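Submitted below is the structure of interest, expressed as structure tokens.
Of the protein chains in this complex, all but one are displayed in their positions.
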Amino acid sequence: MKRFLKIYLDKPELAGLALLIVLVLVFQAKSNGILLSFENIRGVMGLLPEMALVAIGVTLLMICGEFDLSVGSVFALMPMSMSVILNSGVPFTAAVLLGLMICGAVGFINGYVTLQFSIPSFITTLGMLFIARSLTIVISGGFPPLLPPDLPTWLFTDYIGGSPFRMSFLWFVVIAALVAALLSLTNFGNWIRATGGFNEAAASMGIPVKRVKIACFMLCSVLAGFAGLLQVLRLGSPLPSIGEGLELQAVAAAVIGGTALAGGIGTVFGAIVGTLLIRTIDNGLVLSRVDANWFKFAIGVLTMFAVIANAWMGKMSRKIKVEAHK
Amino acid sequence: MKRFLKIYLDKPELAGLALLIVLVLVFQAKSNGILLSFENIRGVMGLLPEMALVAIGVTLLMICGEFDLSVGSVFALMPMSMSVILNSGVPFTAAVLLGLMICGAVGFINGYVTLQFSIPSFITTLGMLFIARSLTIVISGGFPPLLPPDLPTWLFTDYIGGSPFRMSFLWFVVIAALVAALLSLTNFGNWIRATGGFNEAAASMGIPVKRVKIACFMLCSVLAGFAGLLQVLRLGSPLPSIGEGLELQAVAAAVIGGTALAGGIGTVFGAIVGTLLIRTIDNGLVLSRVDANWFKFAIGVLTMFAVIANAWMGKMSRKIKVEAHK
Amino acid sequence: EGLNIAFISHSSASNTFWQAVKKGYDDACEKVGASCQLILTQTEGAVEQAVANLQAAIASRPDAIFVAIVDNNAYDNLIKEAVDSGILVLAVNGDDSEGAKGNARKAFIGQGFSAAGYSLAKAQSENFPKEGPLNLVVGVNAPGQTWSEQRAGGVTKFLEEYKAEHSDREINITRVDSATDLALTADRIGAYLNANPDTTAYFDTGYWHAGVAKVLKDRGIEPGKVLLGGFDLVPEVLQQMQAGYVQVQVDQQPYMQGFIPVMQAYLWKTAGLTPSDVDTGQGIVTPEDVPTILELAKQGLR
Amino acid sequence: MTTPIIECRNLQKWYSGVHALKNVDLTIHPGETVGLVGDNGAGKSTLIKILSGVHHQDSGEVLIEGRKVALRSPKDAMRHGLETIYQYNSMVPTMSIARNLFIGREPMKWSVFGVGIMDQQRMRAESIKAIADVDLHLRSPDALVGELSGGQRQGVAIARAMHFKSKVLILDEPTNHLSVKETDKVIGFVRGLKAQGLTGIFISHNMQHVFQSCDRIVAMARGEIVFDKPTAETSIDEVHALL
Partner (left out) sequence: MTTPIIECRNLQKWYSGVHALKNVDLTIHPGETVGLVGDNGAGKSTLIKILSGVHHQDSGEVLIEGRKVALRSPKDAMRHGLETIYQYNSMVPTMSIARNLFIGREPMKWSVFGVGIMDQQRMRAESIKAIADVDLHLRSPDALVGELSGGQRQGVAIARAMHFKSKVLILDEPTNHLSVKETDKVIGFVRGLKAQGLTGIFISHNMQHVFQSCDRIVAMARGEIVFDKPTAETSIDEVHALL
């Protein structure tokens, strides 16, 4: 039992899960049971896949030791460029693929510039944050083109059976599972962790660290773009302003889920738990009818609290003295 | 000569200065000489001290290995709380000091929570970003209280003689000089660098790393608050929304000026050069009449370019083969 | 040798509303052969950036400067400076709450935030049920930002008056932080409506209630059960008006806000005519107006 | 007999799942030079990290000069006169040699409450001397520690410890990375401690070095002390056989 508890608490993402359950219970009580009502879960589950996909991409990139502040802008750029392409008569699938390729290109540029000139990715992607947002506005010509009405949006937005989950949730689950597998089962995942854990060591052991990082940059951008697509299809309109401020939220989700800012450590599951925590806090506060002026206050305090509680559980776990691996 | 060039280029802040001169020349030409006109310099020099003070605080904190995302909110909180205090009849000097003490307290909380629970300062200060902003709005009641008309604002906002500089510039120069001296001449500055350069080593050599970091957190918040005060006195009204987005800009200025994101390296002068670069780019683009939709694009590209050019100059310098210290 | 004009806004380029202003502005400038520049900020509602831009604009000595005055004090000195050096300064979109007394600008073209909020609430109140309790929600999209606070203030002002008038009915007014993001607003207000299904009306200080309408539609709630209203005519809102979910929308006619001041400046320059205040409308738009507006929207005029 | 300068009683230390120290008792008298040997992972570094305040024991106590002390930070340990060279070099790579040498003990021109202006000239001058004292050849005290070779770095660490001589000197594998000449210097230094009335703890895997310089050999294995004899009463072979 003690050993089990230790192993459990040792993993920050599982500690996060415990915390999530506590928060859910509190908010469930405070909202008179509405938090877990079918309708509300349905609402939360609409936004979750989008946020979580971005957080997963950012987590991946943070594990390999880099940063991406441009995700929010890419989140807007992909659906906007897709709409423009669609409106020029290209079929849906091709437009989606083209849009994702644009995201891949943005990620490539982020990575290439960062590594080629050895500058911090913080700056490269901060620059890209502005550039991609500007491009989004430019290609929309200021006025967002409407989406053609006959798109197969059911593929992304319809509810699955009578469940509170949309198709987008399915996409998210599949992608998350794939990325998680990439990270823990493949040699590429090993390289990502090694690169972020100690770049010089990884390089000296023969890992092509630059290529690994560029791949992560690209994956991160593509995931952010795909998430933006999901949102736009769900809401029906490609506004040029969507995704603003998403970059900090995604990093927060990653860190709450146990990803180390210094790199090398993190899991896909943690990113999901982190996103869920953030969404639950947001949702629970709305249900608890917090005043507009105090809303951010509560968000700030609870975010801090989540990470503190997580760190505390980790510390407790380390204090449990069980002879490991005998 | 070669040696001189090398020593010069080796310092990222001096390389940044070279870059600044180039940019000024380009924009001076593109704006038909308006960039360096008295009027325009006067405008740029109004905002510069405020931004630079924030960047200096952030640089200091980054040198000791931590991060502060809450500066933008503290920037708004200090003048707002001061106004509220003023409106309750407290005299100006006392109100300013009280306001700065509130900032100090915010910094202390940032530092204490970060270190006590060993959580990343990214999260603590992200939480504080929300908390301080929310408090600003709460105490303003949504609508900013007016500043009493009889404040000695000349102490901060009057122009010095016929120069384009305001009194705020003088404050800024004095504070910058003091912080620079703190960093390079005192033992405390040595501790800051050591703490950020290699925390464990610093601790093992007997430096009270926690106290050093908390002091930096506090100094950073106080500087941000003071900068906010300067801005509000200049604009004449304590808006609850000022300083939004300042956090990323301050970090960008620090990095452009040669501060390492990983800690241990950086200078006050670099922070100032970085801020000047950012302000020049912004101002120069306005004067060059860049289209509104492309504006962010240009900002993004030039920010990246500044850091790339800086890195490149450093690399060139390292290639110059002069036997050093013989 | 045409007019030289700079237009200083407190808003950022991704705000669709300002893109319509830009269109009117650019079109007008082309018509009169003026050389025009619109200067936006990098973060939404950044007064300090707008002030810095105003200063830079003054330094380049244009013939006229249009500025959205979203604070009572911050712009005053610079506007005086500009006027003193012979530049025509017009307030566009936003003005000092004291009007012409507030600062040295020559005229105001636009619609006051507070007044617009008041008229929105007034128009929507026509649709309130005639009896029973009223649960009214005011979404402050950006707490602390002038445009959002003042619109919310206008809305609240009317609602309080309404409440006083109908002291026999139970009327609750709630302020929530509803965020400036279609998805977030939809999420938050959607959740709120779950928790409070008896909500009568939701007022947005922007156009983000279009997301809320989408949520209601998804849930199969019929139009009109929860009344929705807000500001600015973006395509999303027009769609939802057609669907019946949004009952009233305040339109400040952004194209006009961009177009008119250029004309006034032109006349001032060429004919010495004094610019005068233009109210671009308390423009209450209801679903009947939508088809015509959609037509104009295609041309980028609305 | 004199009061022991260091006395450990029943020290226990766990690293999460690893029991690194099991009931360690160790008494060291003033003027002794103790050689601490043992297999990799025996717990030597852990023991000295507790003595130097980097880690804290889970149970048991440490007495210095007969008084129970709580060593909460390296600063505490230094205050009690314990100076340590760690197995992994603890220098700040981004700072110059001169600054590294004096971190936390900067000579001051003047100061208030411990904070003030450093005497940088003195720092440079003294560091040049300190480095020369360990026979290290360096280009300049202004070179960054991060740009030094492995041995040069270790040399700087030794120079620091020799410069700030303390009551007790703890050296965790100090001769790693060092050239022959400097190694001799270090061994000479350890042997000289006694003459100056100082106490030393010297960890090394090189038995020759330990036997050349210490009065007493303590061996650890799997977190316990398994051997403790004066050097005169044992031999390299005996210790070898044991490990």
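Letters A, B, C and D mark the chains in the order given here, with residues in each chain numbered from 1 onward.
One rule holds in what follows: a residue touches a chain if its C-beta (ideal position, glycine included) is under 8 Å from a C-beta of that chain, and two chains touch if they have at least 3 such contacts.
Just so you know, these numbers come straight off a predicted model, no measurement behind them.
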Hidden-chain contact residue, picked from the options A:191, A:217 or A:297: A:191
Can you tell me which of D:2, D:149 or D:196 touches the chain that was removed from the display? D:149
To test your reading of the contact rule: which positions on chain A touch the chain that is missing from view? 185-188, 190-191, 193-194, 196-198, 200-208, 260, 264-265, 324-326
So which bits of chain D touch the chain we can't see? 15-16, 18, 38-41, 45, 87-88, 136-139, 147-152, 154-155, 173, 176-183, 205-207, 240, 243
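One rule holds for everything that comes next: only the chains that are shown with their structure count from here on.
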Rounded Å distance, chain A centre to chain D centre (Cα mean): 47
What are the residues of chain D that contact at least two other chains? none
Using the touch rule from the top of the page, what residues of chain C touch 2 or more other chains? 13, 22, 42, 140, 143
